[in-house]
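Structure incoming, see below.
A single protein chain has been omitted; all remaining protein chains appear in their positions.
Labels A, B and C are assigned to the chains in the order they are written; within every chain, residues are numbered from 1.
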Amino acid sequence: MKPIVFLWLLAVIVAAFLWSPPASGFVGESSRIVFFHVPAAWVASLAFLISGYWSVRFLRSRDLEHDMKAAVAVRQGLLFTVIATVSGSVFAKVMWGAYWNWDPRQISITLLLFIYAAYLVLRQSVDDPLRRAHLSAVYAIFAFITMPFFVFVIPRLYFSLHPDTFINAGGKIEMGGRILATFLASLAGFTALFALMYRLECRLERLLLAKGEHA
Amino acid sequence: MARASTPWLSEAAAIFLKDLRSELRTKVAVNSIVLFAVITLALVSYTIGPYRIPPAEKPAILSALLMIILFFASMTGLSRVFVKEEEARTADTLRLAADPQAVFLGKLLLNLLTMAGVTAVVVPLFSILMEFHPMHICSFYGITALGMLGLTIASTLIAAIISKAGNKGALFPILAFPILLPLLLATADALSKAAAWPDLSFMGQALGILVSYSGITFFAGLILFEKVWRA
Amino acid sequence: MNRIAVEGVSYAYGRHPLLQDVRFEARTGEVLLVRGPNGSGKSTLLRLVAGLLHRPSGRVRFLEGDREVPEGDLRARLGMCAVEQNLYDELTALENLLFFGRLRLGGDCAGRAEALLGRADLHPHRHKPVRSLSSGMRQKLKLLAAVVHAPGFLLLDEPGSNLDARGMEFLAGLVEEQKDRGPVLLATNDPREFGHGTREYALAL
Partner (left out) sequence: MKRTHLFALAGIVVFAALGFWSFRKTLTPYVPFEQAMRSPAVVQVAGTLVENTSAYTETDRTLRFTLRQKDGTAIMPVTYNGVKPSNFEEATSIVAIGAWDGTAFHARQLLVKCPSKYQDSGTERTY
């Protein structure tokens, strides 16, 4: 499994820079960021969804393994959020002239960073594993519940220069040919990479849990 | 004396009255919040004052400042309802005697009363010191009240969480900030409109957002609190 | 006939097992003495029984006749007094009793509270804040708060701490009266309290 994913991602990188043409309306080659930025953001959302799922499962089961799965998903989600943020702000510099210009999407992603950084700080502040698991699960769920407000409030307060998401408001895919092929391949590759990393860290944590170390 | 458990509304009232009595005897929470708010307000007045802000910018900037002051001030006192129980080691005694939902409701009522008092002092003072004269006074105060309602509900659940963790003081604003951010932004926006908007056409939507935030966080808190309280 | 049935309860702090497969049953008329050296888990066992700690394995049943008391009703049936469970310092003695009585019974229990205060020689101090009471008085008040609702099950963790000879007499009367109402679990290492026990459960370190 591992070698296939690595080879696949290698092919994606080559395709992203050499095979796929740049898109119109972007400064220079900056459109190529879409092959890495969007999949990273997608994986981050996926990871946070997974952590929400395991948080609910934990509150029903009180099984520390479920808590561990939620925490691992948050840590990795945070990693991909940082990747999405950094790649996005490089794009912002090229396209709009500033690394940070308080675009609604930049604001939204900072909220994710704040929530899950707070989640990790909370985990560090509780020693008892069972109590830590309860508190962080409740926090994750509570944050998840209030997130839709952010999604709705922000676009009403700030204007966006962000390119349309590749499925635009009209519901049609505004992406063509090689760009679309490379993009979808990268999306699949990132997801598989995340699945690999997630399973690996869960295995590590399970060993630590069995040894009675931290969760 | 075998009997079913008490209706939890009357239990919530008992807990609220118990906490109110303690708070009236010590006044720690309300004093710390009001003083903190007044100190920040004084700092804002000294550094910015009413005349440095161009009139056209006033509604937006002053509304935002007001929300920032109220947010940080509330973070100094709203956690006391739970932190005190844990620190005085009365939490277990209460846990054995009371229904968790009644505890949440009772503590929430006290926090609401505290924040109502704080708002009643701080907002008029802010208007006077910063020369902030909203166009639609009633809507302005109504929005403030609704904003503080949502802030208090969400903060009360977070307060329960941090009362069980170490490093409580710093943790409270860290955890509360991302949860409250959408509310704070929506409230500040609605306030700035109530301050300078020619008509009240924005009110419907503002009310919808604020009421639904309060409602959702309240009912979610009612479910989730038990998990925290017994953690 | 009330019974507390503890069935295979275990507990561990991290990797260190503290209690392993604890089983016993106590019924009305019995005072089960839980004994063991410091650190053997007496307080933890009582907290596990009361449901203040999550039980990772095993279960505890509170039975009235053949009917099991549902978890939600337990707070009206169970009383507990332990070292780390305090009363409200800034409220008066009477206010504390009325508060806990009202939570657990839903109604006013002023009559019973006053009578209890009299029995514990606390009646003259009923309007003083708990903060200003001596540690012995506070201990007696905690005992009163644990039985203000006349519980069917009672858990006592070191109930005699800070009590003088007269206080111990008061405690003895309380336990005597309570065991007719339901089982009493009494965790202690104080020889003065051993006399209350009708049976013993010993914990090893």
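The definition used in the following text is that a residue touches a chain if its C-beta (ideal position, glycine included) is under 8 Å from a C-beta of that chain, and two chains touch if they have at least 3 such contacts.
The structure displayed is predicted, hence computed values, not measured ones.
Colleague: From the list A:F26, A:Y53, A:F114 or A:F144, pick the residue that touches the absent chain.
Modeller: Looking across A:F26, A:Y53, A:F114 or A:F144, the contact with the absent chain belongs to A:F26.
Colleague: Identify the residues of chain B touching the omitted chain, counting contacts across the whole complex.
Modeller: Those residues of chain B that touch the unshown chain are 55-60, 101, 192, 195-199, 201, 204-205, 207-209, 211-216, 218-220, 222-223.
Going forward, only the chains that are shown with their structure count from here on.
Colleague: If you apply the touch rule, which chains end up adjacent to both chain A and chain C?
Modeller: Touching chain A as well as chain C, we find B.
Colleague: Considering only mean CA positions as chain centres, point out the chain farthest from chain C.
Modeller: Farthest chain from chain C, going by C-alpha centroids: A.
Colleague: By C-alpha centroids, what is the most central chain here?
Modeller: Answer by centroid distance: B.
Colleague: How big is the gap, in whole Å, between where the Cα atoms of chain A centre and where those of chain C centre?
Modeller: That gives a centre separation of 51 Å.
Colleague: Just how far, in Å, is the C-alpha centre of chain C from the one of chain B?
Modeller: Centre-to-centre distance between chain B and chain C: 37 Å.
Colleague: Would you please write down the residue numbers of chain C that are in contact with two or more other chains?
Modeller: Answer for chain C, listing residues that touch two or more other chains: 54.
Colleague: Where in chain B do residues touch two or more of the other chains?
Modeller: 230
Colleague: Which residues of chain B touch chain A once you look at their complex with the stated criterion?
Modeller: Result: residues 154, 157-158, 161, 164-167, 171, 174-175, 177-179, 181-183, 185-186, 189, 209, 213, 216-217, 220-221, 224, 227-228, 230-231 of chain B touch chain A.
Colleague: Show which residues of chain B lie in contact with chain C when the two form their complex.
Modeller: It comes out as residues 1-7, 10-11, 14-15, 18, 21-22, 25-26, 88-90, 92-93, 95-99, 102, 230.
Colleague: Mind listing the chain C positions that touch chain B in their complex?
Modeller: Interface residues on the chain C side: 50, 52, 54, 64, 72-73, 75-78, 80, 82, 84-91, 95, 99-100, 102-106, 145, 149-150, 152.
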